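A single protein chain has been omitted; all remaining protein chains appear in their positions.
Should a chain be cited, it is by its letter among A, B and C, assigned in written order, with residues numbered from 1 in that chain.
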């Protein structure tokens, strides 16, 4: 019997009991990410004032990795600053981006469980769906904050 | 040392001393054949009255096979009827045509030396150049003979 | 649903598996059920490729030395073999391409493009693979023509009788797959070709999922074009073929221009050489063609009727087993006949997760839209899980999948 690294407890717990999943009403901005290869889709909403992300919430449909990743992201970012979120996003893109995933960089403990997925190139996109949605949301947030 | 089957004496003799090569002035009709793969070109002239081919003559440039084949053809056909020429042409096309060269049919002794070339698919076209020119000439002849 | 569920035993020991080194020697524990994506290769195909490179390798259609003649003869013999394999009237009607995909694009760009006019229609079906959908979508949009779609009935079969205008004047081409790579159903190609023939409308059949799994005869089907790939019938990657009736090929322009296709070239013009060479610009894929023919010969030796019967039996048993699981939805329903391909969805388990868990348990199945987004959109699904059978599969492979399903249920469901 093979060990199901990928489905280890942390990931499965996030999948079965996703944190911050639900309604995006009242979010300051919302971003979308979709994986055309499987039709999965995640929306991420930022509840913020100024540069602070008070709460990061998501909704959508996806496989266990996709949902767990979104749940973990929402936990890791709630209460952080916009800049911290952007920095983490860069790290994640390096970690899971196409072809550049070779170098492992330090990540917040809250996301460590995702490292198992790095062994499965075909599923990197599942992890990154929520982060793509986040990038879109952060970009939108920048637009709202920019002085006219 | 390999034996040069292909260049056996008969062929080489025809190449070195081509029969019926030269001027086509006075020919009733002239047909052309060319091999774009090597730029070779043969013209065949028919000197005929009614259905009889009194003389078949050719000119042009080509490799030894091409010239020898034309020389042998001119010998084989001079003095034959148009119909006999057409029949022989069909036999030659079967003999040397693309992909259908499998079955050997009886050929006039005058052309037998060409059988060596059948082993060399890439040179079949060299043999057939003069026969293509002949077909064109025979077709033209038919046009001139057809009652208006 | 206990792990005790096993399929009925139509095939407990597979006598062909030993011919496939990857499955027999390298990965003896692997249960490979992704044959609609690509198939493994028998030793005889691998050997043929090795021999091509180490025994009779040389340039094609050009050289005047014995090795070049031998290489040319081997290439043309491969063409004969494949033409015969699909029942073509002449080997002239078989063009080597890089894939089924290229073969379809060649017809779209070389045949349809020059003759399609504004207001004309091309009909495709709802179940086409992107490779047999996008080229037609593009050409129609470029030419102001209409891309029309034959929809499906509840049972997954073509609803072609209610496809309004299918055989009418503005239809310039009908395009359909012989076997669906998602639903596994076989379309009534022969009947459609007969009707189209009467109406004077050419038909292109995508045979990628049929050839190699059942006897195929293009003259019996009476289609105008037929396309297939080597790697899906136990042959090499990087080679496929287009069959076309000679009249159609005479109407077609080449997709690629280059060496080997012309008679005369000057600074402004060129004249095309003969068929099929005019469609094969560039140095031919000699080893690919030889390996492709070796695959055909391998199948001919077994007999395609035998191949078909064996796989169908296993497929029916697998369908029976899956349809006993109340949490499994079969696409289409269980009463539709399939040959080698079964798509399904398990309640509460995303197909990606299922395929991943099965993969780690040594069972290779596919999850996703299978390059059939137009179908998925209509079904309202992201994707399905799919098992697809080959010559070397047996009951143990399907049992292993059933076990993996249980594991996934325990882990995620």
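Convention: a contact is a pair of C-beta atoms (placed from the backbone, for glycine too) under 8 Å apart; a residue touches a chain by one contact, two chains touch by 3 or more.
Please read all numbers here as calculations on a predicted model, not as lab measurements.
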{"item": "Which displayed chains the hidden chain touches across the whole complex", "value": "A, B, C"}
{"item": "Option touching the unshown chain, where C:229, C:312 or C:407 are the choices", "value": "C:229"}
{"item": "Selected residue (touches chain absent from view) among C:15, C:64 or C:89", "value": "C:64"}
{"item": "Touch with the omitted chain, as defined above, among C:101, C:171, C:214 or C:343", "value": "C:101"}
{"item": "Contact with the hidden chain (one of C:163, C:256, C:381 or C:411)", "value": "C:256"}
{"item": "Residues from chain C at the interface with the omitted partner, ascending", "value": "21-22, 25-27, 30, 32, 34, 37-38, 40-41, 45-46, 49-50, 53-55, 57-59, 62-68, 98-102, 104-105, 129-135, 137-138, 141, 147, 149, 229, 231-232, 236-240, 255-262, 264-270, 281-288, 352, 355-356, 358-360, 363-368, 371, 373-374, 377"}
{"item": "Interface residues of chain A (partner: the chain not displayed)", "value": "36-37, 98-99, 120-123"}
{"item": "Residues of chain B (touch criterion as defined above) contacting the omitted chain", "value": "1-2, 4, 6-7, 12, 15, 36-40, 61-66, 120, 123, 126"}
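The working rule: only the chains that are shown with their structure count from here on.
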{"item": "Geometric centre distance via CA averages, chain C-chain A, whole Å", "value": "38"}
{"item": "Chain A and chain B: spacing of chain centres that average the CA atoms, whole Å", "value": "78"}
{"item": "Computed distance of Cα centres, chain C from chain B, in Å", "value": "46"}
